[in-house]
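Here it is, the structure, as structure tokens.
Showing subunit A:
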Amino acid sequence: MTAAVGAALALALIGAGVLLAFVRLVRGPDLANRVVAVDLLSALGIGVAGAGSVLAGDPVYLDVALVLALVAFLGTVAFARYAERGGDE
Partner candidate 1 sequence: MTRALPVLPVLVPLATAIACLALHAFPRARRAASVGGAVLLLLAAAALLRHVDAAEFAVLQVGAWPAPFGISLVADRFAAILVLLTGVTGLAVAVYSLGSIDGVREAHGYHTLFHVLLAGVCMAFLTGDLFNLYVAFEVMLMASFVLLALGGERAQLEGAVKYVTLNLLSSGFFLVAVGTLYGVAGTLNMADLARTLESGVAPGLSTTLACLLLVAFGIKAAVFPLFFWLPASYHTPPVAVSAVFAGLLTKVGVYALVRAFTLIFRAEPEFTDALILGIAVFTMVTGVLGAAAQFEFRRVLSFHIVSQIGYMVLGLGLATPLALAGTVFYLMHHIVVKTNLFLVAGLVKWLGGTLALESLGGIYKRRPALALLFLVPAFSLAGIPPLSGFWGKLVLVKAGLDAGQYLVTAIALAVSLLTLYSMTKLWNEAFWKEPPAPGPREDQPLPWTLLGPVVALAAITVAVGLAAGPVFDLASRAGAQLSDPARYVEAVLGPGAAR
Partner candidate 2 sequence: MLTSILLLFAASSLAPLAHRALGKRAGVCLAAVPALLFAHFVGQLGSVTAGRASAESWDWVAGLGIRLAFHLDGLSLLFALLVTGIGALVLVYGAGYLEGDPRLPRFSAAMLFFMAAMLGLVLADDAIALFVFWELTSVSSYLLIGFDHEQEKARKSALQALFVTGAGGLAMLAGLLLLGEAAGTLQLSALGAEAARIQGHSLHLPALLLILLGAFTKSAQFPFHFWLPGAMAAPSPVSAYLHSATMVKAGIYLLARLNPALGGTDAWHYLVILAGATTLVTGAVLAYGQTDLKRLLAFTTVSALGTLTLLVGISTEHSARAAMAFLLVHALYKAALFLGVGAIDHEAGTRDVRELGGLARAMPLTAFAVCASALSMAGLPPLFGYVAKEFFHEAKQEVPRAAAWVSTASFFGSALVAAAAGLVAWRPFFGRRRSQLSAHEAPPALWLGPVLLALLGVALGLFPGSLAVPLIQPAASAMRGEPTVVELAPWLGLSPALVQSLLMLAAGAVLYAVHDRALAALAPLRGLAKLGPDRGYQALMAGLVALARAQTRALQNGVLGVYLLVTIGSAVALAGYALFSRVALAAPAGGGVRLGEAAVALAMVVGAIAVIRARTTLIGVAALGVVGYGVAVIFLLFGGPDLALTQFAIETLSVLLFVLVLRRLPPMRQLSPPSEHLRDGFVAVAGGLFVTALVLAATATPHATPLRDWFAANSLAAANGRNVVNVILVDFRAFDTLGEITVLAVAALGVAALLRLRPEDRKESL
């Protein structure tokens, strides 16, 4: 029970974080800043998965976290590569 409450509160905090990350994503001002925002979003997503698994009582969310950790990283690297090669914003 305590854990569930904690999870819910944690989710609320992370949700606030998501909003802030969105602000940065929209504001930019450049590609790299947006990528940082996306990177943070994926980390926040992992947090959501973790807290969500406690709230939902379903460890499956941890698998999602694992995939997220893996692939989000790949996305970030891809963007970085794109940016280094002078891609358009």
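One rule holds for everything that comes next: a residue touches a chain if its C-beta (ideal position, glycine included) is under 8 Å from a C-beta of that chain, and two chains touch if they have at least 3 such contacts; residues count from 1.
The set was built so that all candidates are chains of the complex that A comes from, given by their letters.
On a predicted model such as this, the values are computed, not experimentally measured, just so you know.
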Direct contact with subunit A in this complex, candidates 1 or 2: 2
Parts of subunit A lying in touch with candidate 2, wherever the complex brings them together: 11-12, 15, 18, 22, 25-26, 31, 34, 38, 41, 45, 48-49, 52, 58, 60-61, 63-64, 67-68, 71-72, 74-75, 78-79, 81-82, 85-89
